[in-house]
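Worksheet for the structure shown next.
What follows is an incomplete set of chains from the complex, kept in their original frame.
Chain nomenclature is as follows: A, B and C, assigned in order of appearance, with residue numbering initiated at 1 for each chain independently.
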Amino acid sequence: MKFQPKTKNYKTKVEESFERQQFMKLINAKLIAVQPGYCEIHVPYDSNLTQQHGFFHAGVISTIADNTAGYAGFSLMEENSSVLTVEFKINLMSPGDGELLIGKSHVIKNGRTLTICKSDVYIVKNNKEKLCASAQLTLIELKNSPDKI
Amino acid sequence: MKFQPKTKNYKTKVEESFERQQFMKLINAKLIAVQPGYCEIHVPYDSNLTQQHGFFHAGVISTIADNTAGYAGFSLMEENSSVLTVEFKINLMSPGDGELLIGKSHVIKNGRTLTICKSDVYIVKNNKEKLCASAQLTLIELKNSPDKI
Amino acid sequence: MKFQPKTKNYKTKVEESFERQQFMKLINAKLIAVQPGYCEIHVPYDSNLTQQHGFFHAGVISTIADNTAGYAGFSLMEENSSVLTVEFKINLMSPGDGELLIGKSHVIKNGRTLTICKSDVYIVKNNKEKLCASAQLTLIELKNSPDKI
């Protein structure tokens, strides 16, 4: 699907918001790509991010599924809007066993109030990418409520 | 609902598994209570855990919803089983604006293969607890696949 | 949770809307109770409502989980509002093997725009009630958009 952003600076807006999320720094997440209705985030492996078997924790995988969606949706919102995740559902399909997590999210419906996204999270091991998790998310646009407060 | 654990050491089992999750250390999560089919985890506020407005990040909230469920379910599983989250759905109902996150999860169905849990995450501000998020989760028991490898 | 309805006629409003849903007639659903933020619907067994093993079809179970939530939420909405289900997630925990389906839904958060509900669907067999499915749902209130058009 092709979307028309409502602001010229949609990319800067996303980058600045991402920059303000301290949790992204803690897990060393990198904002890789922002397009209208699309966002990609990477997280390199770090033993601090693991569950009991040494793989990426489901919480990290879910964080990436959520955050890519939030910014995919935010890229289409108005200058003075902020975004909140209303809810999401995620299927964890393969263990996060690898050296890099790649999250990609696409807006599938950009409504007046609500935006629906689909996120896929891939795990890369020995340069092979495997689908690790798929999520479906609902975002709400809060108008006249700037992201930067 | 009242559940009968299949192992005497269900609590130690959960504590040891929690201990092996490096990500719990990174976010400074504390395992507060384990009962058969129940688990409670707390996360004190830390600016490293925040989203763009300085509140607990949805990723942290989701992590707690997932992890309390995982251990609520794991407490009922067999000695040599490990647990995986198949999927979960979470509604984020209030911003994580406060000094402490409290996650509580109950098993609502403990099947032979699958276990279903409900998790609530509360945010505490000025000693007042507020429902922040509610989740519904599906876990799978992997038999003959010890948690400690 | 205790809710204050915004209209005196919240019950009539729900009853009239239910009455207009032809699909409720087709599956012979009965509106049993409406309270502020709560709704209960029953569906007696009928071989027309079955899946391949002769049990209630998951589609019927989901319909009841959705419709009880819709009307639990609608009971709290303004006179001139209508309600739409944004999304829902349902766990089907036991087969719908019995003579009566009972759906009950409670509002757990009644926001300005969005309302969150939890629905449980029970199956009754030989007068014993068993939890058949649990759902979590998000509704949207469309203001100045009457239900009766």
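The criterion applied here is as follows: a contact is a pair of C-beta atoms (placed from the backbone, for glycine too) under 8 Å apart; a residue touches a chain by one contact, two chains touch by 3 or more.
Bear in mind the structure is a predicted one, so any value in this text is a computation, not a measurement.
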Next item on the list: If you could, jot down how many copies the complete complex is built from here, 3 of which are displayed.
Entry: 4
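Here, only the chains that are shown with their structure count from here on.
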Next item on the list: Starting from the Cα centroid of chain B, hunt down the chain whose centroid lies farthest away.
Entry: C
Margin query: Just the number, please: Cα centre separation of chain A and chain C in whole Å.
Written below: 33
Check: In whole angstrom, what separates the CA-based centres of chain A and chain B?
Finding: 22
Checklist line | Inter-chain centre distance, chain B versus chain C - centres from mean C-alpha coordinates, in Å | finding: 29
Next item on the list: Could you list which residues of chain A touch at least two other chains?
Entry: 86-87, 89
Check: If you look only at chain C, which of its residues touch chain B in the complex?
Finding: 89, 91, 93-94, 108-109, 111, 116, 118, 131, 134-136, 138
Notebook entry, point to check: Given the complex with chain A, which residues does chain C contribute to the contact?
Noted result: 86-87, 89, 113-114, 136, 138, 140
Next item on the list: Going by the contact rule at the top, pick out the chain A residues touching chain B in the complex.
Entry: 17-18, 20-23, 25-27, 47-53, 57-60, 62-64, 66-67, 70, 82, 84-92, 95, 147-149
